[in-house]
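Apart from one protein chain that is not included, each protein chain of the complex appears where it belongs.
Chains: A and B, in written order; residue numbering restarts at 1 for each.
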Amino acid sequence: MDDASALSPDPIRPGIGTSGTARNWPLNSWWVAAHGSEVSEKPIMRWIMELPIALYRTESQEAVALHNRCPHRWAPLHMGEVAGDRLICPYHGMEFEPSGQCMKVPTQDNTPSAIRIRAFPVEERYGFIWIWMGEASLADPDLIPADLAYLEDPAWYNVWGYKAVNANFMQIKENVLDLTHFSFLHKNSLGVTDWNRPPKVESANGRVTYSQFFENSPLAAIYAAAANKTPGKIVNRETWGTQLSPGAHHSAVNIYDPDPEPNGLSECFARVVHLTTPVSVGKTHYYWVMARDHGGPYDVEQTRAFIGKVFAEDVTMLEATQDMARRAADQDEALEFSVSADRAGVTGRRLVAAMTDAEKMQQE
Amino acid sequence: MDDASALSPDPIRPGIGTSGTARNWPLNSWWVAAHGSEVSEKPIMRWIMELPIALYRTESQEAVALHNRCPHRWAPLHMGEVAGDRLICPYHGMEFEPSGQCMKVPTQDNTPSAIRIRAFPVEERYGFIWIWMGEASLADPDLIPADLAYLEDPAWYNVWGYKAVNANFMQIKENVLDLTHFSFLHKNSLGVTDWNRPPKVESANGRVTYSQFFENSPLAAIYAAAANKTPGKIVNRETWGTQLSPGAHHSAVNIYDPDPEPNGLSECFARVVHLTTPVSVGKTHYYWVMARDHGGPYDVEQTRAFIGKVFAEDVTMLEATQDMARRAADQDEALEFSVSADRAGVTGRRLVAAMTDAEKMQQE
Partner (left out) sequence: MDDASALSPDPIRPGIGTSGTARNWPLNSWWVAAHGSEVSEKPIMRWIMELPIALYRTESQEAVALHNRCPHRWAPLHMGEVAGDRLICPYHGMEFEPSGQCMKVPTQDNTPSAIRIRAFPVEERYGFIWIWMGEASLADPDLIPADLAYLEDPAWYNVWGYKAVNANFMQIKENVLDLTHFSFLHKNSLGVTDWNRPPKVESANGRVTYSQFFENSPLAAIYAAAANKTPGKIVNRETWGTQLSPGAHHSAVNIYDPDPEPNGLSECFARVVHLTTPVSVGKTHYYWVMARDHGGPYDVEQTRAFIGKVFAEDVTMLEATQDMARRAADQDEALEFSVSADRAGVTGRRLVAAMTDAEKMQQE
């Protein structure tokens, strides 16, 4: 017998975000294209904002991002090879420089200068390759949030991961701007159940930050392991999170123990970084990093497994949420009802929407 | 080597019914949402008429149907838990009553009365949960066809099943309104090959009924097993079928043996119920029941297997038929040519179309 709960209408919209089917992201911002360890002399391809992007490194290890479509017959350039600094088309051998300029057409002596592809500004920082999909002249590397410098600080441990998500990038950002879902969505995995009041929210300079202090709070197992303490011990917990840019967010959990064990830590700091890059309106590349300042031995595999489990709960929820919208006949009548705890999320959404709208208006 | 017969164009239309891509079903009617045994305190989700529906039971075992999309951030409510009579959102813990009213927002003291979701009238009858997707004030339980009372009659055996079908619900209904396809589509499975003339057709009160009497007809194996007689024995067979409503149809096979064996039956009655509920224009939930009045032992598994086999022939044909339309460039020029045997089917289609059209007109 078939499963009646498995039969659903075909999706009507290709994806849904907070602003319908149109893009709800600005192009003029830095977005994570890949982790640095993923890019080498062997080119790879990534879809970013509905464009195919070829990524590779030159001989001097500089990362390069080119539009992954040969202007001759549209072959995906990443299937070709890199020779020196050039990317060679796998189909007819045309050679492209990091600038996107074609330097050689093997079957003829002259190379028309009009044969060129778009090159995208890239910067490698904090372990990641950041890409600028908009107007190249605006691509100021200083716009990459310097707040993430601890990712390159040897005094911090970190572990990164990636998840392909069938949901709009803004859904992921709003999810991490309202952690009151801990008590429900993650009640069996995180074990943090005291996040039952909205945090303080502040917004300035295109950023939004929530913060909350939990005094005399029992230490959840997840934080106890990081701090090398006994789960359930009464400590103070400081939390905050900041939407740094449309593509970057990080959050903090700082444990303060007024009564540390002999040789125990009185402070323990952790950060979670969420780097979300749109593939299309309904799909997102989701890179994350879990970082900790110091303390006992840091079990990379265990951390990755644990974060993987918790984030899978988020992703399952976000994908189901989008599915409720994509397939439903009444999707256009579906208004969201926001409550107090949504202040940070709604502010974050408006900040990104304002950037996006301003950019779109300028293009018209 | 690939299989050239397997390469087909992408479907152009999401589904095709008898009236194009628009819905061809009335909302103001009772439709089967689930079998009663499928609904419990653990909520489930069903797509019905392109809306996601959460189904669960209250403490007093009342079935409840709610729009399965939290008005806060669109989470699928069926992924949450039931506490008492309330359905709790799995994402941020909002609590909803069977009426659809939100009674609690965990992160704040007040609960805005505007937070509510649509509740759909449901009735549990004849083993099934019936749902009313239209105007709630019109949901009169007496409109559920009382003809199906034998499904709760202890003097009758019955077995039910379910099939997910990639075809419009009206295709299934027309299929069971013209059983002259027995001789071709089911010639190797049913073994009923004498249905070669159109039946008598009568229509009244929004229903259509066909009927046909087969005198001195050899008993097909399927009916022989039910009647505990020898296959091929010459008996009389009375058949009829009625489209009871847009979502319900039942048919009868009554065997009369003028010369019963010692201790044999002189009469044996069977009914097949077809309960078809649109998921979307091109997909249908298909619940069926096979019932028999009395007689020898009733082998549930054997009956389910046999019906399953025969119905799979129908479904394969209906899905292929829809596929011929969905993918073809000339689908708009494809007119159907009806013959005498289609009278019941065409009448049934017109009855449903009239209800649907009247309803749509009223909404404008």
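Here, contacts are C-beta pairs under 8 Å (C-beta built on N, C-alpha and C of every residue); 3 or more make two chains touch, one makes a residue touch a chain.
Source: prediction; values computed, not measured.
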Query = With respect to the chain omitted from the figure, which of B:196, B:263 or B:363 is a touching residue?
reply = B:196
Query = Pick from B:166, B:183 or B:236: which residue touches the chain that isn't shown?
reply = B:183
Ask   = Given the contact definition stated above, which residue among A:89, A:122 or A:290 touches the chain not shown here?
value = A:89
Query = Where does subunit B touch the missing chain, residue by residue?
reply = 1-10, 12, 174, 178, 180-181, 183-185, 196-198, 317, 320-325, 327-330, 334-342
Touching residues (missing chain, whole complex) on subunit A = 14-15, 34, 38, 44-47, 49-52, 68-69, 71-76, 79-80, 88-93, 105-108, 112, 114-115, 161-164, 279-280, 282-283, 285
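Operating definition for what follows: only the chains that are shown with their structure count from here on.
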Key: Whole-Å gap between the CA centroids of subunit A and subunit B   = 45
